[in-house]
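First up is the structure itself, then whatever we jot down about it.
A single protein chain has been omitted; all remaining protein chains appear in their positions.
Chain IDs A and B follow the sequence of writing; residue 1 opens each chain.
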Amino acid sequence: MAFKLDAKIPAGALADKWSNHKAAIKVVSPANKRKLDIIIVGTGLGGASAAASLGELGYNVKVFCIQDSPRRAHSIAAQGGINAAKNYQNDNDSVYRLFYDTIKGGDYRAREANVYRLAEVSNLIIDQCVAQGVPFAREYGGLLANRSFGGAQVSRTFYARGQTGQQLLLGAYAALNKEIAAGSVKSYPRHEMLDIVIEDGEAKGIIARNLVTGEIERHGAHAVVIATGGYGNVFFLSTNAMASNGSAAFQCYRKGAGFANPCFTQIHPTCIPVHGDQQSKLTLMSESLRNDGRIWVPKKLEDVKALRAGTKKPSDIAEEDRDYYLERRYPAFGNLVPRDVASRAAKERCDAGFGVNETGLAVFLDFKTAIERLGKDIIKQRYGNLFDMYEEITDVNPYEQPMQIFPAVHYTMGGIWVDYNLMTTVPGLYAIGEANFSDHGANRLGASALMQGLADGYFVLPYTIGDYLSHKIQAPKVKTDTKAFDEAEKAVREKIAKLFAIKGKQSVDDIHKKLGHIMWENVGMARTKESLEKAIVEIQALRKEFWKDVKLVGSENEFNVELEKALRLADFLELGELMARDALNREESCGGHFRSEHQTPEGEALRHDDTFAYASVWEYKGMDNEPELTKEPLDYEFTHRAQRNYKD
Amino acid sequence: MNFTLKIWRQKDAKAKGGFETYKVDNISADTSFLEMLDILNNNLIHEGKEPVAFDHDCREGICGMCSLHIDGHAHGPGQGATTCQIYMRKFKDGATITIEPWRSAAFPVIKDLVVNRSAYDQILQAGGFISVRTNSVPDANAMPIPKPDADESMDAAACIGCGACAATCKNGSAMLFVAARVSSLAKLPQGRVEGARRAKAMVAKMDELGFGNCTNTGACQAECPKQISIAHIARLNREFLAAKLED
Partner (left out) sequence: MSCFLSNSSLGKKLVMSVTGAFLVLFILFHMSMNLTALVSAEAYNMICELLGANWYALAGTAVLAAGVAVHFIYAIILTLNNYRARGTQRYAVTVQEPGVAWASKNMLVLGVIVLLGLALHLYNFWAKMQLVELLGGHANSLGYSPADGAALIAYTFSQWYYVVLYLVWFAALWFHLTHGVWSMFQTVGWANDTWYPRLKCIANIVATLVFLGFAAVVVIYFLKSVCPCCGGAC
């Protein structure tokens, strides 16, 4: 049974859709809001802002996070900034331009209406955050400062040093704290959602594990919101936090929510290259570095050899022997091309043998020109903390020698399918932020993730969820002693017991590393039919291996990190296959999804709008069965789909 | 590189803990401290022993999840860095490294090196916010804020809430943490509105939760991974006393 997808895009002109929709949807009276319960899973920008806003409206909110405090969600690690169409720089920015850049940056695989709404509310976000006391960078006149970011020709990015995500999250977390203090929100830190409970076709609550005591808990509500971020850790090595995972989203998928565009993964171009095989985590260097840093590799292979042998330093290579390949290939945007383009260009050079470190998987990001032009002090002011961080990690001083960078998995554009109201295919189940698929198409622009998280949480969900809940005002409190809860809890307990019973030989990380390797080699920056078919077979085999040979220690009734990791890996082992299947199905290149068979003569992504202008929505059919695909056509009414051009 | 690790092991909050000694070999100098612990844990799992529980998440020094008192220093040797940003080249080959959890009455141990820091959340819930409703705000540029004030606010806002200040303080005082939040908001006009109420409420909650008093030793700022200055504590003192004298 395929999904009957209704995206519920409102009619009317692009700019009027959101206002028309808001006017048309129902609201819940204050007296009734008090009777309605909402569960929010995840406390990043989306979850925290939604919980705060819904609590403020008067709903009873329960908010869950796996960390020891809501403030630690991975949104906190975003460095560069947040976009908004304020046009404070007078560079002819507008809601339309932000919309257009985002649609184009996403390689025309996002919904026009959603993206326009995102651009529309972007300005409100900045107002909101400033009022909350987010200390954005300012100019001497006391007004807000901006910087430019990849994929845009205007300066529309607001920032707080290199800690924008942290500051925005602290703002949302403060708003959340206000509501926790007021009693409208109850916080459950160190709790992990292990299953979603669906009764009569509607989301009715979750099964959660108290990570400190190991207790399995039931929580019921009239609506459940998933705000658990992305699943980049399927690659083992990524810039995501160690505990970031796709499990909450995956349980929704397992229970009937459609999962859309799982193969759309963003590979961030400026990460510190991998060293050795003991590494657990990749470190991102902010995209903002590309404002002043120039990316290059040597023109001559003998220089590459000399660099690898250590006989030459990067600074020894003459200007005319350097290949600033982004500036060469994309004169109009230069080093500020979107992330997917920059990543692929780095891979192209490294594949051609120009990688500058021992592994051949690194390019230079050089500040020499900027230091000459602006002076070391200004560079220090702008990027001091990033430079220090780089030196701390690599033992190389980036003021003297260029940084080495290489692409790494960073963000997943794919996620749970949602309609215009952010509701999944399961009534009463919502997904916001990175956990859904809606706004970034096949590639996300820099400084847009924070924008989407806060847009969904502050300005979209609080309205749209009312439309659903207005039908629930007569519904009593959700009982958690029903058959659906019994079954869900039983399944969770059985799964945990099964994991402990395996008593195999490999640790969770051993297997996760293998999965990461399969994913990176075959479902990474460039994918082919063969690599994807290979990946599917290998992942299936690895999944069997996991269920036969994983080794857990300790018990379930205690703080047990290995158990947490095993449960997440079990889902990654299915999610990885789903990603490969989606990538195999999508026989075109678009944004972060690059099928080597589909490229232009210049090596750019080649879309096939006639056959693939849709979002692929997958329906779960069991662990070892092929999922079923439903297509949501992406009709472009207002923008002309063109080959993305960052050359002129 | 090879290391001997003396690590605090404690089964749960109620158990009596103690030090265990472990060896890790063939560690690259480029390995981070937490990766070194990952390696130890993987070895332990293969031996069928329980891995060492420790808090960590982003591994980029921003989430504030990691902790650890390493050789007498909160967040280990080196200043201005969290534990996850420490690399093994900072240690001498063959060194014995002692790893302890945060020790403070307000941060009880949950397991091994993991402690409960929810007291910090509770302090912020007492008043570490500006009471604005979603959507009921003026234009972001309606209120110019002098750059030095915004910068100072940002200095304080850099706090990651890791708990190193209270864990380091010989008095178990959370003043640097409380001050960072109070000061960050006090430097902004939008935060001034409820400045007095905030300072009083947060200090009262801090006292109630059993944190100690500040004796101005400055150990907190020396170990703070974000190098937050005790000048913010002075501002908190000022805010609090002014508020109290107005009562």
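The working rule: contacts are C-beta pairs under 8 Å (C-beta built on N, C-alpha and C of every residue); 3 or more make two chains touch, one makes a residue touch a chain.
Model, not experiment: these values are computed from the prediction.
Although one chain is omitted from the display, it touches the following shown chains in the full assembly: B.
Looking at B:Ala29, B:Ala142 or B:Leu241, the residue that reaches the missing chain in the full complex is B:Leu241. Note on the undisplayed chain: of the listed residues B:Glu35, B:Asp55, B:Glu100 or B:Asp121, the one touching it is B:Glu100.
Interface with the hidden chain, as seen from subunit B, comprises residues 6, 17, 19, 69, 71-73, 79, 98, 100, 103-107, 109, 168, 170-173, 203-204, 206-207, 210-219, 221-223, 229-231, 233-242, 244-245, 247.
Note that only the chains that are shown with their structure count from here on.
Work out the mean CA point of subunit A and of subunit B, and you get 27 Å between them. Residues of subunit B that touch subunit A in their complex: 11-12, 27-28, 30-32, 34-35, 38-39, 42, 44-46, 48-51, 53, 55-65, 78, 80-81, 85, 87, 89, 110-111, 114, 116-118, 120-121, 124-135, 137-141, 143-147, 150-151, 153-154, 157-158, 160-161, 184-185, 188, 190-191. Within the complex formed with subunit B, the residues of subunit A that make contact are 49, 52-53, 56, 67-74, 76-77, 86, 88, 124, 126-133, 135-144, 160-161, 163, 165-167, 170, 173-175, 177-178, 180-181, 187, 189, 212, 241-243, 275-276, 278-281, 283-284, 388-389, 392-395, 458-459, 462, 505, 507, 509-510, 551, 553-554, 558-559, 561-562.
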